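Heads up, one of the protein chains got dropped from this complex, but the rest are sitting where they should.
Naming follows writing order (A and B), and every chain is counted from residue 1.
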Amino acid sequence: MKRLKALAATTASVPITLFGLVLVTFLIGRVMPIDPVLAIVGDRAPADVVAAARLELGLDRPLYVQFWIYLGKLAVGDLGRSVMTSHTVWEDIKRFFPATMELATVAIIFAAGIGIPLGVLAAVKQGSRVDHVIRVVCLAGHSLPIFVLALLSLLVFYATLHWAPGPGRQDILFDDQVPSITNFLTVDALLARDWEVLRDAVAHLIQPAAVLAYFAMAFIARMTRAFMLDALAGEYVITARAKGLSAARVIWKHAFGNIAVRLITIMALTYAGLLEGAVVTETVFSWPGLGQYLTISLLNADMNAVLGATLVVGITYLAFNLLADMLYKLLDPRVS
Amino acid sequence: MSTTTSPQTWRDWLLTDTPASRAQAAWGGRYRLWRDFTANKLAMAGLAVIVAMALAALLAPLLAPYDPGVQDLTNRLARPSAAHWLGTDELGRDLYARILFGGRVTLGMVVAVVALVAPLGLAIGCIAGYYGGIADRLLMRVTDVFLAFPRLILALAFVAAIKPGITSAIFAIVLTAWPPYARLARAETLSLRGTDFIAAVRLTGAGSARIVLRHIIPLCLGSLVVRVTLDMSSIILTAASLGFLGMGAQPPSPEWGAMIATARRFILDQWWVPTIPGVAIFLISLAFNLLGDGLRDVLDPKQR
Partner (left out) sequence: MQVDIRNLSIAFPTATGLSHAVRNVSLTIGNEKLGIVGESGSGKSLTARSILRLLPRGARMTADKLSFDGIDILKADESAMRAIRGKRAGLILQDPKYSLNPVMTAGAQIAEAWRMHRKGGAREAHEGAMDLLAQVKINDPARVFGAYPHELSGGMGQRVMIAMMLAPDPELLIADEPTSALDATVQAEILRLLEDLVARRGMALILISHDLPLVSHFCDRVAVMYAGRIVEELGAGELAQAKHPYTRGLLECLPALSHPRPRLAVMKRDPAWAEGPPGAPLA
């Protein structure tokens, strides 16, 4: 019952934050010096066409009325039309977002699979050579620009060693070979039982996912190390050792058991952070996800697309933050 | 108890377990911190790299063998050589000179961001924490909203809306970087507000402004310095990413991220051209991370 109350308290603030998110996005859209009307009708349109478009867009109304209209459109999923793709922004997002999710999901699996054991190892061997090496590997992950690593990875694994296929999500040969059901290419290929497409999709996925995973791995390993050091200093670890338990059981069952929930929340936060890394990674790897959509729209001053993508990313980020909080409150027996 | 002033006794005077005055205790404490800090070789290496790169950037006009903007189309994409230590770019400009001058852009942006963001975050956090009530709730709600955006993406949207360039990039980074500072300052203020010594200061008749300025802010500075140092690399990376995506410094400015963006098409053949600015970004950002780590271990051992 107390647990439910704690959950309710977490969710109560969400609508307000969400409202703030929409407001900020709206305001960014209005401060731009580029006239949105001209972007639609073109520079050379006669004055009466411009005026008509302005009226149609509601740009002559006061700001709060415009915001109200914006909210109303949002409520029905209307984010406007992208000048660049000439689809509605919502359609574009539905098409591009799954590619980003696919990338981020594989990346977080890599990152956790490597980062957590490394962090535990570093904490257990605190102060040793192994610890220093892991610490430097993690610091490098915090210091390297992601686009530099992505470019170098293309140079080494694609151009020199020929281990990885080039940029993109799949080979041109396989374009549209499987029906888009979920827009997760690997899942769609599985559903269509098309193994060649699946193999190609996985091959294309591994390199950008690994690049993205390095940064997440660095963060996860660092947090794991810090949490583990904290846990290993606990009196209950002495108790566990005094019971005669093996080192492995003391470390994994007792110390790690105490930080597992906190790590789950860290993973949720990292996953949200991967959306940011995806913007740059997708640009380098020509990965047709939301990040690439966002940067191309930015360069073309396609404001509807930019704001739509920003808002979607913001909401996803918020959702993961909320998920992290809820998981913590649900899973940790100490919360009551 | 008289103290002689030979070097060993200075050290003993600083390290004594029974200081005779407040000043001696304070200097002893500082000396211990400094000794702990210098014992951390990685942090010292970071500090050395930062000082070296800052000097190189400041002295760029003296150190650079060429003008960073001068083109030499007959000598494009040259390999590193005695004439051009780091080679030349796609317009035949000397990369070494461009890296030196690029350091000015990058470090200048970082200094500008920090100079804006630290006081802003501190002010918001201290006001929210000290006055509490509606001011606190309102400010923290705003903070939450800004924290709800991934940093780079909000900065991108903001820059795109105004006009790509260095100034907008600085403001965009400030806009996305202040919330953690406000949170930190608020937490510190909250923990200080209830202490007995603040109550004592209040009893002597000090006003709120004096309490915040003279007693609370100085005590927040330690963790703020650590946070700023650790945040430096993140600011550098955001600035470089904005440049890389074409939303920060614009060519022909020798900003490192923008240099990589224009040179990325040569990655497969003249790989050193985009790699060299990448190494520069990596070095400075790693140096700040090492320094920040060392500072945190010394100044703020709790949050290891």
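In the analysis below, a residue touches a chain if its C-beta (ideal position, glycine included) is under 8 Å from a C-beta of that chain, and two chains touch if they have at least 3 such contacts.
In this text the structure is predicted, and so the values were computed from the model without any measurement.
In the complete complex, the hidden chain is touched by one of A:Phe19, A:Trp163 or A:Tyr236, namely A:Tyr236.
Touch with the hidden chain on the side of chain A covers residues 126, 234-236, 238-247, 254, 257-258, 261, 332-334, 336.
Note that only the chains that are shown with their structure count from here on.
Centre-to-centre separation between chain A and chain B, using Cα means, comes to 25 Å. Residue ranges of chain B in contact with chain A, taken from their complex: 42, 141-142, 144-146, 148-154, 156-158, 160-163, 233-234, 237, 240-241, 244-247, 257, 260, 264, 267-268, 271, 274-275, 278, 281-282, 285-286, 288-290, 293, 304. Looking at the complex, you find that chain A touches chain B at residues 13, 16-17, 20-21, 23-25, 28-29, 31-33, 136, 139-140, 142-148, 151-152, 154-155, 159, 226, 229, 272-273, 275-276, 279-280, 283-284, 294-295, 298-299, 301, 303, 306-307, 310, 313-314, 317-318, 321.
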